[in-house]
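The complex appears here minus one protein chain, its other protein chains still in place.
All chains are identified by letter, namely A and B, in their written order; residue positions are counted from 1 within each chain.
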Amino acid sequence: MRLPSLLRRLFLFLFSLAFLAFLTPAANADGPKDAEVVQEFFSNGSGHTNNWAVLVCTSRFWFNYRHIANTLSMYRTVKRLGIPDSNIILMLGDDVACNPRNKFPATVFNNAARLLDLYGENVEVDYRGYEVTVENFIRMLTGRVSADTPRSKRLLSDDRSNILVYMTGHGGNEFLKFQDAEEISAFDLADAFRQMWEKRRYNEMLFMIDTCQANTMYSKIMSPNILATGSSELGESSYSHHPDWDIGVAVIDSYTYYNLEFLENIDMSSTKTLKDLFDSYDAEKIKSTPGIRSDLFRRPLDQVRVTDFFGSVQRVELTPTRFITT
Amino acid sequence: MMTRKAILIPPLAFILRIVLFNIPTIADTLATRVEVVTPITSFKRLTEGLYLYENSVPPYDNGIFHQAPFLLVLFSALTSLSPLAIPIVYAGVDTFIGYALVVITQMKQKNYANAPKLEVEKEMAPIDPWTVAALYLFNPLTILSCVSKSTLIFTNLSVVLSVALALKGDAIYSMFWVAIASYLSFYPAMLMPALVLIISKWTPSNNSTLVKQARASTFYFVAWLALFLISSRILVGSWDYLYSTYGTILCLTDLTPNVGMFWYFFIEMFDQFRNFFLVVFQLHAFIFVAPLCIKIREHPVFVIIVLSGMMSILKSYPSVGDAALFLGLLPVHDELFKYARYGFLVTNLYLYSAALAPIFWHLWIYAGSGNANFFYAITLVYNLGQVLLLIDLVYAVLRRSYDIANPHTIGKEVVHK
């Protein structure tokens, strides 16, 4: 039967539209395949997009020079490997550079050869002197700071941040002494880390501690993705490495010294893993038994690069084709 | 009446004190020793307050003056007289306290003349009243407290006068003096029930019952106290003197070390527990009134003695002046001395703490080789001595009553069941 001519023309028009639509090539690549690639890009490695470092020296007084030197050495290392000052929280309990007893004023050395001045240029101390307290530390970690805290004192990490937390000072069985007046216990620390996990303030964390009986300090941590390492076991003291006979005090601790020995050979392009770092620990040289706790960490250590924590190296992948985004 | 002792003792005591007042090193050192003066009895603080008062500045504004306003009036009158007036007044007051003790002893012995007593006591003469006065007047603690110009002497005077007047049966004036003592020092208020007991027990021609007497005395006490508080308010111009005087005594705002137990505790007390412990400690001081008055109601003068001993241990700012009052009242009941078991020990404890307290203070404050624990330990020894003395006394009175009631048990061992 014969359709009305108007209806026939309508059908023809719609049909050609559909045919054309079928023939038009897609603007983007196929959707599902692209998401996979992106996912692979982020999950094959650590999954982090930015790095933070929290470096804490909890001691004050002149004879704890080496703790300040420890912390400043780590500061220098992480800066050298790319973490900018805006992503570093540096807490120093005392100012030994300007202490009148310092024979070399305005300098801090970590080696008796005195070739490298850690305090020389471009040092940004965020928490200094009496600001280094347990309360400030925990508030900074958990993000519960008062509204008037300046930006440099905030840990503005997110769920894709890898954080290096390095602490040094005087400690004991499941506690760390802050400023000769208070202590933080292993439980407080574990609690702070748990709050960080619940608020998704980190992706992965490396907790490094250099004190006496340091390994007890990380024994209570229970949040995922935390790798911890300490300088000595329960009942052991951590020793300084060597004194500087002109300054008159010990200038670096053993554990940190050997860590630095390894880290000085790392640059931003290095592919050395944390397994290499931990394998380099020699309990005899360090004079105490360093410990490693990796049960909460989901990746195997031989796949974790040193620069995942100590530097700010993002994964970059060069694609052969250009992605056109319209 | 005027025995040899009565003629010799008062002038001798008076002269001794005047002589000691005139040796500046002794008088000045004593005025600063913490065992003898406390923040609420210190003469130096009184002069501070006096200066402000005389210059029409509120005297309690300085935060270190914690004494009652009547003392300001008294001392401003005294200082306007002459510089000699103050030593004479202190020495005179002390001597008068000795005389009041004589009166108390005489009245007590008169009242006890017909009371039941032991066989052996019937032959023994009671203590000479002037010996009691001599024991008070020549007690080194009394002399030290007097020469330090501690204002506690007025509290002691009021307490002793109130006891003497209560023994005489004069309820109104006895309550007047105990109200003055409470007004000056707060803690003597705990003596009021015992005084009521004295009045009701031994007043001649008294037909009122204990309850009536108690009601009347309480009324007098409260009335006098109210009168004093209101007139103080008028003198000083506002009510904030209450906070500076009784507030300090009750809330321990000044933590200067003294021979008491409070300061060390409250130095290291966390703020959240402070109020609780203040209540506990202050209650502890007052809690002995009721049991003592009930159990030992036959010997109300003894109750006063024990309570004054309690005050010298459990006050918030005790000093050796409180112990002087306690030890001065003690020989009034001399029949108890034969029951005392710990005389040697208590004397030794007193002597050792008296010798070691200045030494430990020196080691703590001046030599720097000791610390607060040394001094507190020796105050604990001192208080231990006082506690032992009190225990011994209470034992003595109870045992004596038992022996009097059961004379057949004398010489046999008594076993508690």
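The criterion applied here is as follows: a residue touches a chain if its C-beta (ideal position, glycine included) is under 8 Å from a C-beta of that chain, and two chains touch if they have at least 3 such contacts.
As a convention for this text, contacts and distances are computed from a predicted model.
S.K.: According to UniProt, what is the chain that's been left out of this complex called? Choose from "Gaa1-domain-containing protein", "Alpha-1,3-glucosyltransferase", "S1 motif domain-containing protein" or "5-demethoxyubiquinone hydroxylase, mitochondrial".
M.R.: Its record in UniProt gives the absent chain the protein name "Gaa1-domain-containing protein".
S.K.: Among A:Asn70, A:Asn102 or A:Ser231, which residue is in contact with the omitted chain in the full complex?
M.R.: Missing-chain contact among the listed residues: A:Asn102.
S.K.: Of the residues B:Arg33, B:Arg274, B:Arg297 or B:Arg399, I need the one that contacts the missing chain.
M.R.: From the options B:Arg33, B:Arg274, B:Arg297 or B:Arg399, the contact with the absent chain belongs to B:Arg399.
S.K.: Among A:Pro84, A:Gly235 or A:Gly248, which one touches the chain that has been omitted from the display?
M.R.: A:Gly248
S.K.: Which parts of chain B are in contact with the chain that was left out?
M.R.: 118, 120, 124, 338-339, 344, 348, 351-352, 355-356, 359-360, 362-363, 366-369, 399-400, 403, 410-415, 417
S.K.: Contacts of chain A with the missing chain: which residues?
M.R.: 61-63, 98-103, 105, 243, 245-249
Criterion: only the chains that are shown with their structure count from here on.
S.K.: Chain A to chain B: how many Å between their CA centres?
M.R.: So the centroids are 70 Å from each other.
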